[in-house]
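First, the structure itself, so that you have it in front of you.
With one protein chain withheld, the remaining protein chains of the complex are depicted in position.
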């Protein structure tokens, strides 16, 4: 079931949205019921409830047909269980929805932070391309390299299924890669490196400050994601909700058997599927990094950062032709000396 | 039904609000029931529930009139379905409302980002008009051109129903238009161009930083909208809610037939219309760009940016007459050399 | 009923709060029931429900007394309507409260933006009074004039019941007033003018940037309010809720007649008054500008901005006496040359 | 009951929290029921409901014992009232909780703004202590004086139970106190004075800007609190909720009498105590300034601002000894010339 979390990493585009909105979506969703990852994960809990319901129904039937010793208690009246079920169902619904709500909020926060990382990676590269003096070709390239390296190092921090080597060997120089690999805390080191690059370029400290603001944002993203990973919703809270739910579901067959007989088996399975499904969604979204498409975001960052680096000279030429005289590009285009092996690799990876 | 999404792109003004608030609105709304796009879209699902209800009622009537073999089960008691319906209705209501709530939040976020784009487009043009030196006429015009170009390129990014050519051929120069059209990521390229324009003007780096802050805001809008497009609410969540709703509605006729007889057909259709309508609103608002009047916002941006460019000299003259000596305008009014063909076109478009 | 919206523009002070908190408030509120603007506006809808209830009761009584042909259907059992009412009441309550909640959120957002306008108008005047050099008397006065002009122009933008002429003829010079009146978008023009004033004063660009930040805030307020005016809550949503509510209320007498008889008339009127009242509050708050005391906020802005302008010299003198040598005021107090006619007018208006 | 609002101004520390969390808290809370300010304030409303219930029970008993003319209507069936009660109880609960929620939000916002005032008062004093040149002893003292004066003037603005004279006569010089007392708007004047102090000190305009940012924050706090005071939750909303609640409570005895007899009196009193208590909490929190410990916050501001002023020289000495050469303190410690009478008074007040 840990493997199934990969299937949550959806990325939508216009065609998927059209399908998502299709008026006939309900048919498709009913037919794909068996593929629901939610129900597959909740299966043990649902099975437990089904088992309890079957035992209750078997006991009840046996008792009613006098197959059991008379000394055993009858299920029939059982007003206690019914009273428990009816007096707590509103509180249970509210707790479940609140818990799922909080987990969804964590997922949303993580997604927003990674979206912000994309925005600000593009932004810091735009600032570098326009604010670094034209002769600082090496600094511009280093900025692009390390911006990508920060994003990929951050991904590995939260999805440790890939290695630094495989992700960054086409981006960083071997010495840089070794430095990063040896660091105690890699994303912090990558931000430090970008900071040193910015500080090394001779330009107005106003512009340095502006770029540095984006590094502060990077630190907020890094720390915010670490917070979500390290600090779950108070576990006493989660556990109280889960215990309440399972106790409720276990008592449910006892409360319903007298009125529905053997119907208690499909009925309790159905209710368990619905409620355990809600709880399962809450549990899956609570740690959002396993279900976010971080690799797609990293590829997007790499593609856009590299494109800004490459297009800079071209943009200047076109604008200068439109009448902005001071934008005449420097004679040597920025990318001419970039190692020719790296770019195709990058382009492929980002595709 | 994809076409119907255009009718959501409402823009209100005072008269529409008066009608919206009319004490007699409820009459009008009942009479326009058949025009409801929500119900038209939810029609397949409602039809399905109506079909099930009809079959259940037909089966039940036939059984009661002994037209069916006695071996078949009777619907009459059916406590299981009733218990399912009553034990899950609160959870279903909460889930539906929460889901629609989240979708509405996405719509609201998108609308706020596009509103922010309008605010900051006006703001960056104000900064350019007042901070660029008086002799930088070309730079001011280029800033206006590209601010409009960014907004229109962003619209095409999220409403790919119009072409770059048709939207921008009266705004940009042919060379600029070609550059933008060839770009890997057009909105990123447009921000890059504005950044280069700002950097090319000889002025205090403080003022450059201020204008650049608005570009960072543009990047946040761009990335925020992309996030909403790429990342739906976790689909497991949406699907679990939809499956729960359809299972609930399908079991509803079985639960209600014994007490209401053939009344189950209009009754279940009505309940399905209400609940599927709520779910449909959630689905439609989840991808908000198809239902936002982005073209109206773009026209507004263009009209206001161009008006600020045109009014700059006039404002200076009037303020100078009121005693602010240093505001004497430069002799050549900014707009005198603007291609005369472009402005009427712009004015029309913005009207 | 459009006129009644003016009575919503409450401004509280300590005595009103004491009355608002009075332990005997419930008596007063019951006696003022007939003055409730909410119920007056919802009267047509309530009347409709009362009419339906009366017809149902009349039909039912006639039928029971065999005054009607036997061929007509009896109301008596009517389990369908009861089932509809009971199965949808939780969803209806949630939808109504969520809808009113969203509308209240819009009201609150509008109120916060206008509150922010007051804060930042005071702030920009403080910055002007302290950062403009002492000899820039005309610039300080122009800043005060145009800050007030922006607030009043913004008010007219959202409450078009007053004219620019009446609001601003004592504030701006005739030439300025004409320029503002002719503008395509008046609040944008007013911000542009303030921007030009700031740029025209010889001072550190750091201080110019700081004041300009407040202009960016003004643009955010302007655009944020325009967004609230132009973009209602998706009308499909509002209409679905309203249709649901009216269908529910229309079926209510049919569901309740069998058990309560003629009591159905006051009962349904009462329930309609409660629920239509909630919906009416949502409708009224959705467009908040008609129910906000914008004129009071504008007067407050004018009074505080003018007071800061007038008190500047005095503040400097007192602080200098307390030991801050560099604060010795310039010999000519700022306000001495202000047109004497304007100030009393302003003072009166602000009172 | 207005006096009772003072008892809400709780300030907690670790021992109070331990008591608050005590596992035996429920016993204590039941025994202190009669001291509940909430119930004392809601007493008239609860008495009204008790009176109605007693009358209903007396009427019902008399009627059943045939002490009343037969022509009078019997209470017994009364399905109308029961239907009203049961069909509106969910909506009533949601409205009440939403209303209390909004009021709590206002309390929380006010508390956060006053907390922010404390933070930024400490921060502006820190900036002054470290950024003002060492020879600007008078300016540092004036900054401390006026920061405290702003906080106290703001408190008087929202808790007009103390006078400016008593609060500030040990802080400001007599001339400053008179200037502040005469001002049209005292907190605005205090911010203006701090702004003048900052502007008067010869230092980098970057540092001036930073301190000025805190003044903008002060303006936001001032205006935000004024907004909460001037703009209640739309009164139509509050009144509709209150009317709904009282109508519901008044009809309650009629609905319950047939089943519970004289038990209706304690029962309705109990339900009224619970629900009116919730409404009362909402009403009390809506205007939060009367129930916030503003004096404690002001004392805290004064103690911390004065301590920062006093400790500045000492901090420099210690850091210089640790190796930071440029931090050698000026020979004259800052506080040596501070009027010796003021400090003990301040210390006492802050204790």
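The chains carry the letters A, B, C and D, assigned in the order they are written, with residues numbered from 1 in each.
Everything that follows uses one rule, which is that a contact is a pair of C-beta atoms (placed from the backbone, for glycine too) under 8 Å apart; a residue touches a chain by one contact, two chains touch by 3 or more.
Since the model is a prediction, treat every value here as computed from it, not as a measurement.
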item	value
Candidates D:181, D:206 or D:235 - the one touching the absent chain	D:206
Absent-chain interface as seen on chain D, which is shown	8, 10-14, 17-18, 20-21, 23-27, 29-30, 33, 36-38, 85, 89-90, 93-94, 96-97, 100-101, 104, 107, 111-112, 115-116, 118-120, 122-123, 126-127, 129-131, 204, 206-207, 209-210, 214, 252, 256, 259-260, 263-264, 266-267, 270-271, 274-275, 277-278, 281, 284-285, 291, 296, 303-304, 307-308, 311-312, 314-316, 318-319, 321-324, 326-327
Residues from chain A at the interface with the omitted partner, ascending	1-2, 41-45, 48, 79-80, 83-84, 87-88, 90-91, 94-95, 98, 102, 138-139, 141-142, 160, 173, 175-176, 179, 183-185, 188-189, 191-193, 195-202, 205-206, 208-209, 212-213, 215-216, 219-220, 222-224, 226-227, 229-240, 242-244, 246-247, 283-284, 286-287, 290
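Everything that follows uses one rule, which is that only the chains that are shown with their structure count from here on.
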item	value
Interface sides of chain B and chain C: same vs different residues, half threshold	different
Cα-superposition angle relating the copies chain D and chain C, to nearest 5°	70
Centre distance in Å when chain B and chain C are each reduced to the mean of their C-alpha atoms	24
Per-residue multi-chain contacts in chain B, two or more chains	90, 94, 206, 209, 284
Graph class of chain-chain contacts, one of line, ring, star, complete, other	line
All chain pairs that touch each other	A-B, B-C, C-D
